[in-house]
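So the structure is just underneath, and the comments pick up after that.
One protein chain omitted, others in place.
Then we have subunit A:
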């Protein structure tokens, strides 16, 4: 069956996202909510995340252009961003958010700038990986279909 190798590839890709620390248990919680009533739930939620978080990242970029930094505002924005990232299980992104907030609390402007750059790298990397994952998932199709066609 053609789809089996794809589903195997999909499973390997999925596992590597966890093994390499990109995703945590919360992603599995989202997968458990996916069912016949919500067949594309995980992808929908992740899409919503990228839409919502893009807005926050833009706000952070604008806030980081104003000197001196308003650390309270930056921390507040990052709190929102971290919350959203936690909701999809974005483990590395969440860790970078935490680091950024620590720099905010200690008033370390250079630390904030560095942490933000690193956070954006992790954010973009995860986005690419998840896009590839969902694209493969769409190509692989639902697992049950292959069995029924026999």
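Convention: a residue touches a chain if its C-beta (ideal position, glycine included) is under 8 Å from a C-beta of that chain, and two chains touch if they have at least 3 such contacts; residues count from 1.
Note that contacts and distances are computed from a predicted model.
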| item | value |
| --- | --- |
| Options "Glycosylphosphatidylinositol anchor attachment 1", "Tax1-binding protein 3", "Translation machinery-associated protein 20" or "Two-component response regulator ARR22-like": UniProt name of the undisplayed chain | "Two-component response regulator ARR22-like" |
| Among A:49, A:100 or A:116, the residue in touch with the chain that has been omitted | A:49 |
| Touch criterion as defined above, residue of A:38, A:72, A:117 or A:135 at the omitted chain | A:38 |
| Residue among A:21, A:83 or A:142 that touches the chain left out of view | A:83 |
| Interface residues of subunit A (partner: the chain not displayed) | 26, 29-30, 32-33, 35, 37-38, 41, 44-45, 48-49, 52, 79-80, 82-84, 86-88 |
